[in-house]
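Only one structure is covered here, and it is reproduced in the block below.
For this depiction, one protein chain was excluded, whereas all remaining protein chains were kept in their positions.
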Amino acid sequence: MSGRANIYPELHVRSPREQAWELFRKNTLGMIGLWGLGLLSLLTLLAPWLAPYAPYEQFSQALLMPPSWADEGNIDFFLGTDDLGRDMLSRLVFGARLTFGNAVLVVLVALLAGGCIGIVGGMSKGFKASILNHFLDTLLSIPSLLLAIIFVAILGPGLFNTLIAITLALTPQFTRAIYNAVSDEMQKEYITALRLDGGTRWRILRFGVLPNLSDTIVSQTTRGLSAAILDITAVGFLGLGAQPPRPEWGAMLSDAMDLVYLAPWTVTLPGLAILLSVLVVNMVGEGLRQAINEVMD
Amino acid sequence: MPLLDIRNLTIEIETPQGLVKAVDKFSLTLADGEIRGLVGESGSGKSLVAETIVGIAKDTWRVTADRMYLDNIDLLSLSHKERRRIMGRDIAMVFQEPSSCLDPSERIGAQLEEAIPERSFQGKWWQRWRWHWRRKQATALLHRVGIREPKAVMNAYPYQLSEGVCQKVMIAMAVANQPKLLVADEPTNAMEASNQAQILRLLERVNKLSGTTILLISNDLTTFARLTDNITVMYCGQAVESGTREQILTRPRHPYTAALLQMMPDLDGSLPHKSRLNILPGVIPPLQSLPIGCRLGPRCPKAQKQCVITPPLAKIKGQTYYCHFPLNMPEGKSK
Partner (left out) sequence: MLRYLLRRLGLLLTTLLVLTLVAYLLEFKLLEDAQSDFMTGYLAFLQQLLAGDFGISSATGLPVLGAIGQYFPATLELCLAAFTISLLVGVPTGTLAALRQGRWQDTLILTGTLIGYSVPVFWLGLLLVMFFSLHLGWLPVSGQLSLLFEIEQVTGIMTIDTLLADSQYRWPAFLDAVRHLILPALVLAIVPTTEVIRQTRSALLEVLKQNYIRAALTKGFSETQVILRHGLRNAFPMAIPTLGLQFGTVLTSAIMTEIVFDWPGLGRWLVSSIALQDYAAIKGGTLAIATFTIVASSAVEVLSTLIYPARRRAIYVRQG
């Protein structure tokens, strides 16, 4: 306790970060989301050791086997098999790498690129900022999925191209959010005070602006992550992303479209996987946003 | 028969640090037709008291009182809805920062007309269906609060008006239904001196002309002392002293009142050059760590061992105070 000027030593004043964390821990939904997110990350990292079979292994004696809790199910194939006799559980676990893992990568790249442009744009004024503004408005007026689809159309179908396309489509959102946060922050009085004190641009950025960006970054990252998962699977579903044998969840879904009536689980399960992973991301994001907002008030 | 009678009002606020007693055993009795000043530094709980009286307490507050009567009506026993109705009929409030208290998306006229109650209608019954009686009355109200161009103001949006005019409009809205009690919470806060004087004069006129009782809340004794009949002083959620204006200004019993009076800088040059201002040592304690006993204790120049026990209510010639060692006591009576 630094308490040199603190006349009430029994009163521990907590930092905003501690307060936010404290609030977040009390949020049941947020904590469930955090555990779910941790579990999902674990699945992504340890897929080869956790999955019972290889994702492409075909069991010709067990085609279209329903999940183990159904009457015809078999515990060897816990979530059943698809029309080629591949184990659904293994495919879903490996799919976590392709869908969730790639989404994380995409968001990190977009955050870095968008953050840099946003900070530079937000700190500058006049013509340069105005051009950036208009350009961003235009890019943002095209929905990110549409933008991704267009980029895929230019680059050609495939998972790698999809990832590039989605990164390109998400970057403007990050740029926009961070640009707005930085330029809002730059308008505030304490920044003016810093500038009058003779602070250099770097100093203003490092000690004035950056510490106040954390809530923008947190909320934009979780939002971007859920958008990335949804976009990757959507492009996969359209048949423009990961190509069929690969167990990307969206591609699995579009692969199983014809089996809707025959084997509903082949449609339900990948969708459920997408829903749950987006849901845990959103739960964490929502919890963090709430906590940060409450501390700010 | 007092108009408003509050005994031992306690307001506790839920905070992340637990329950905090923001107002502790506060008592207030308002006679019909008086102007009462409620003085205290910011954070002393005077706004909480005002908001409790007009019934806009927040969900996180726990309000308890032994007695809370308005004109023989027990406010504590009323249902939420009935209380709302009584508040609308008998009590009005004027806030600080008036421009933020007017709906920004509606013209002043419409808001003023909303505030005019149905029962204030005077005229033939068939005229009631003609909408413009409200408009006429609104114009008259604006005239009464000293606005020269009522028409223009009626058609304006709040952001087009200055703070002073907004406050006049607020007062017009407050007096529209001829309330028995008008609560004014720092009505001249952050206003220029000329506006301040106008608003205070206006409040005085409302009191004199329609006999409205006014509870005038401020953190500054100087500006409105001459307006009031009686003054109550608050410190840290407790009423420390209460009496007539003369009593408080000339013979304060409580050290805090005395300190408040000394704090007003004299401009007659009696303060030597570069000497310290007359202020109490220390700072107002945060609500989480209030001292036990007399809350002024740690800052009081006269504090003694006994001050860790909450002082009882004492009364001399109608002047009440909570202090073990009062000042300015007549000979022979002091301890």
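All chains are identified by letter, namely A and B, in their written order; residue positions are counted from 1 within each chain.
FYI, a contact is a pair of C-beta atoms (placed from the backbone, for glycine too) under 8 Å apart; a residue touches a chain by one contact, two chains touch by 3 or more.
Every value quoted in this text rests on a predicted model; they were computed, and no experiment measured them.
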| item | value |
| --- | --- |
| Contact residue for the chain not shown (choose from A:L50, A:L145, A:L194 or A:L210) | A:L145 |
| Hidden-chain contact residue, picked from the options B:L70, B:M87 or B:L260 | B:M87 |
| Sole contact to the chain not displayed, among A:L50, A:M123 or A:L238 | A:L238 |
| Among B:L48, B:L141, B:M154 or B:M173, residue touching the chain not depicted | B:M173 |
| Residues in chain A touching the chain absent from view | 29, 134-135, 137-146, 149-150, 152-154, 226, 230, 233-234, 237-240, 250, 253, 257, 260-261, 264, 267-268, 270-271, 274-275, 278-279, 281-283, 286 |
| Where the unshown chain meets chain B, residue by residue | 51, 54-56, 81, 84-89, 91-93, 95, 97, 100-106, 114-115, 157, 159, 170, 173 |
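The working rule: only the chains that are shown with their structure count from here on.
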| item | value |
| --- | --- |
| Centroid distance [mean C-alpha coordinates] between chain B and chain A, Å | 52 |
